[in-house]
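Quick one: this structure, given as structure tokens, is what I'll be asking you about.
Apart from one protein chain that is not included, each protein chain of the complex appears where it belongs.
Going in written order, the chains are labelled A and B, and every chain counts its residues from 1.
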Amino acid sequence: MLTQLNSEIKTPEIKIPEIKIKGETLSELPHDLYIPPDALEVYLEAFEGPLDLLLYLIRKHNLDILDIPMAELTKQYMVYVEKMKVNKLELAADYLLMSAMLIEIKSRMLLPKPAEIAEEDDPRAELVRRLMEYEAIKLAAARLDAMPQVGVDISVAAAYYQHISEIKPPEVSLDELVEAWRNVLKRAKLNSHHKIGKQELSVREHMSQILRRLKTDGMVEFSQLFDMAHDGLAKLVVNFLAILELAKEGLIRMTQQQAFSPIYLQANLGESVSE
Amino acid sequence: MKEPDNISEMKQILEAALLTAGQPLSLDDMLKLFAGRMERTTLRMLLDELKIDWAEKTLELVQVATGYRFQAKPQFSEFIVRLSPERQPKYSRAVMETLAIIAYRQPVTRGDIEQIRGVAVNPNVMRQLQERDWIDVVGQREVPGRPSLYATTKHFLDDLNLRSISELPPFEDFAQAEIPLDS
Partner (left out) sequence: MKEPDNISEMKQILEAALLTAGQPLSLDDMLKLFAGRMERTTLRMLLDELKIDWAEKTLELVQVATGYRFQAKPQFSEFIVRLSPERQPKYSRAVMETLAIIAYRQPVTRGDIEQIRGVAVNPNVMRQLQERDWIDVVGQREVPGRPSLYATTKHFLDDLNLRSISELPPFEDFAQAEIPLDS
């Protein structure tokens, strides 16, 4: 199991993009570190930064990451940086910063060491820590990249179903209706001019009902609009007030042939308004 | 990559592809699965077999305009839609205020509504309320143009759980409610 794991995580290598110079394809970096000028930029793009370049150099030259020969590594690194300068490439600040750090570590190592030097005091310790951490992240990234992904190599069941489109109309609560009415009144500043009481509301509802009845039945005899047997006195009065209001607003026409004969109501039709 | 070497493996590939495609697959699409090593007649035969395999199951393989797809049998749709309930839209402020005016001031004309709201009534607003069967025309006012008079319907009362318009909170009640109760 462990060996299998190791062989899996060994895999990521620095992938150098295919480089063509004067029609010839270079498949790997030249061993002598001679970089054809045209290709330098492409090489550098293959590295994700100075740490990546350093790791590459360490691997390439079989250096021990736990005991890095600073002089050697710095020399190799500076070759690249110098090439960049010569070719007037826009040098990423990160690469320059790293050269400064390498040179500093190198010079600190040249200083005479105290006898009992603790391992953490090794000037290389921080660099080694960063290199190892970055290498681990590179391996982790390669592993993540190799994992099956939805949209790449995992296909999720997505059969069709009939989206029954029962488009429900909006719900309206009494509160919302009242709120709307309140807003209307507020805006229209009707508050002080109109009082719409319970009674009046009933009258207006009866007006609607009578109009509706006249619309379907045409002419209706006055007494037919009253259900003496079932309606209470209050309702009969409201009904009567509604008829009076309808007449006042000119919405109905009342006719009576002679005194005490039946009174007929009908919706006021345009043609007969002239009287 | 090892190409499938028997027909039952091919049928499995076909089934897995159709179940995960998310859209109908045409015959040409499905032929791509087998990198050109499948005859159209064989493909049709496999599709027929899949149709039969699934006949008693939860999905069915159907042919639509752009190809074949698996779909849930109709009796399951009503349950599946519960996973993504369609949001009930809200009525616009214009609709609600128009409805309130008709409810409280009925019968009213569009002109009345416009006067109270101070803006023109969008015909669409009236249509929404009429299609809902919450308002209807109960007559005409005898003025030039004979505008329609609108009133609320029985259906509106039912939907708002009211027996009569007089059960609407009277204006005085909520005029007082505007005064903070704890003052």
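Basically, a contact is a pair of C-beta atoms (placed from the backbone, for glycine too) under 8 Å apart; a residue touches a chain by one contact, two chains touch by 3 or more.
Remember, predicted model here, so these are calculated numbers, not experimental data.
Only one residue from B:17, B:137 or B:162 touches the chain missing from this view: B:17. Per the touch definition above, the residue from A:94, A:121, A:217 or A:231 contacting the chain not shown is A:94.
On the side of chain A, touch with the chain left out of the figure occurs at residues 5-6, 9-11, 13, 48-52, 58-59, 62-66, 92, 94, 98, 130, 132-145, 147-161. Annotation for chain B: contacts to the undisplayed chain at residues 1, 4, 12-13, 15-17, 19-22, 25, 29, 32-35, 58-59, 70-73, 76, 78-80, 82-83.
Just so it is clear, only the chains that are shown with their structure count from here on.
Chain A and chain B have CA centres that are 24 Å apart.
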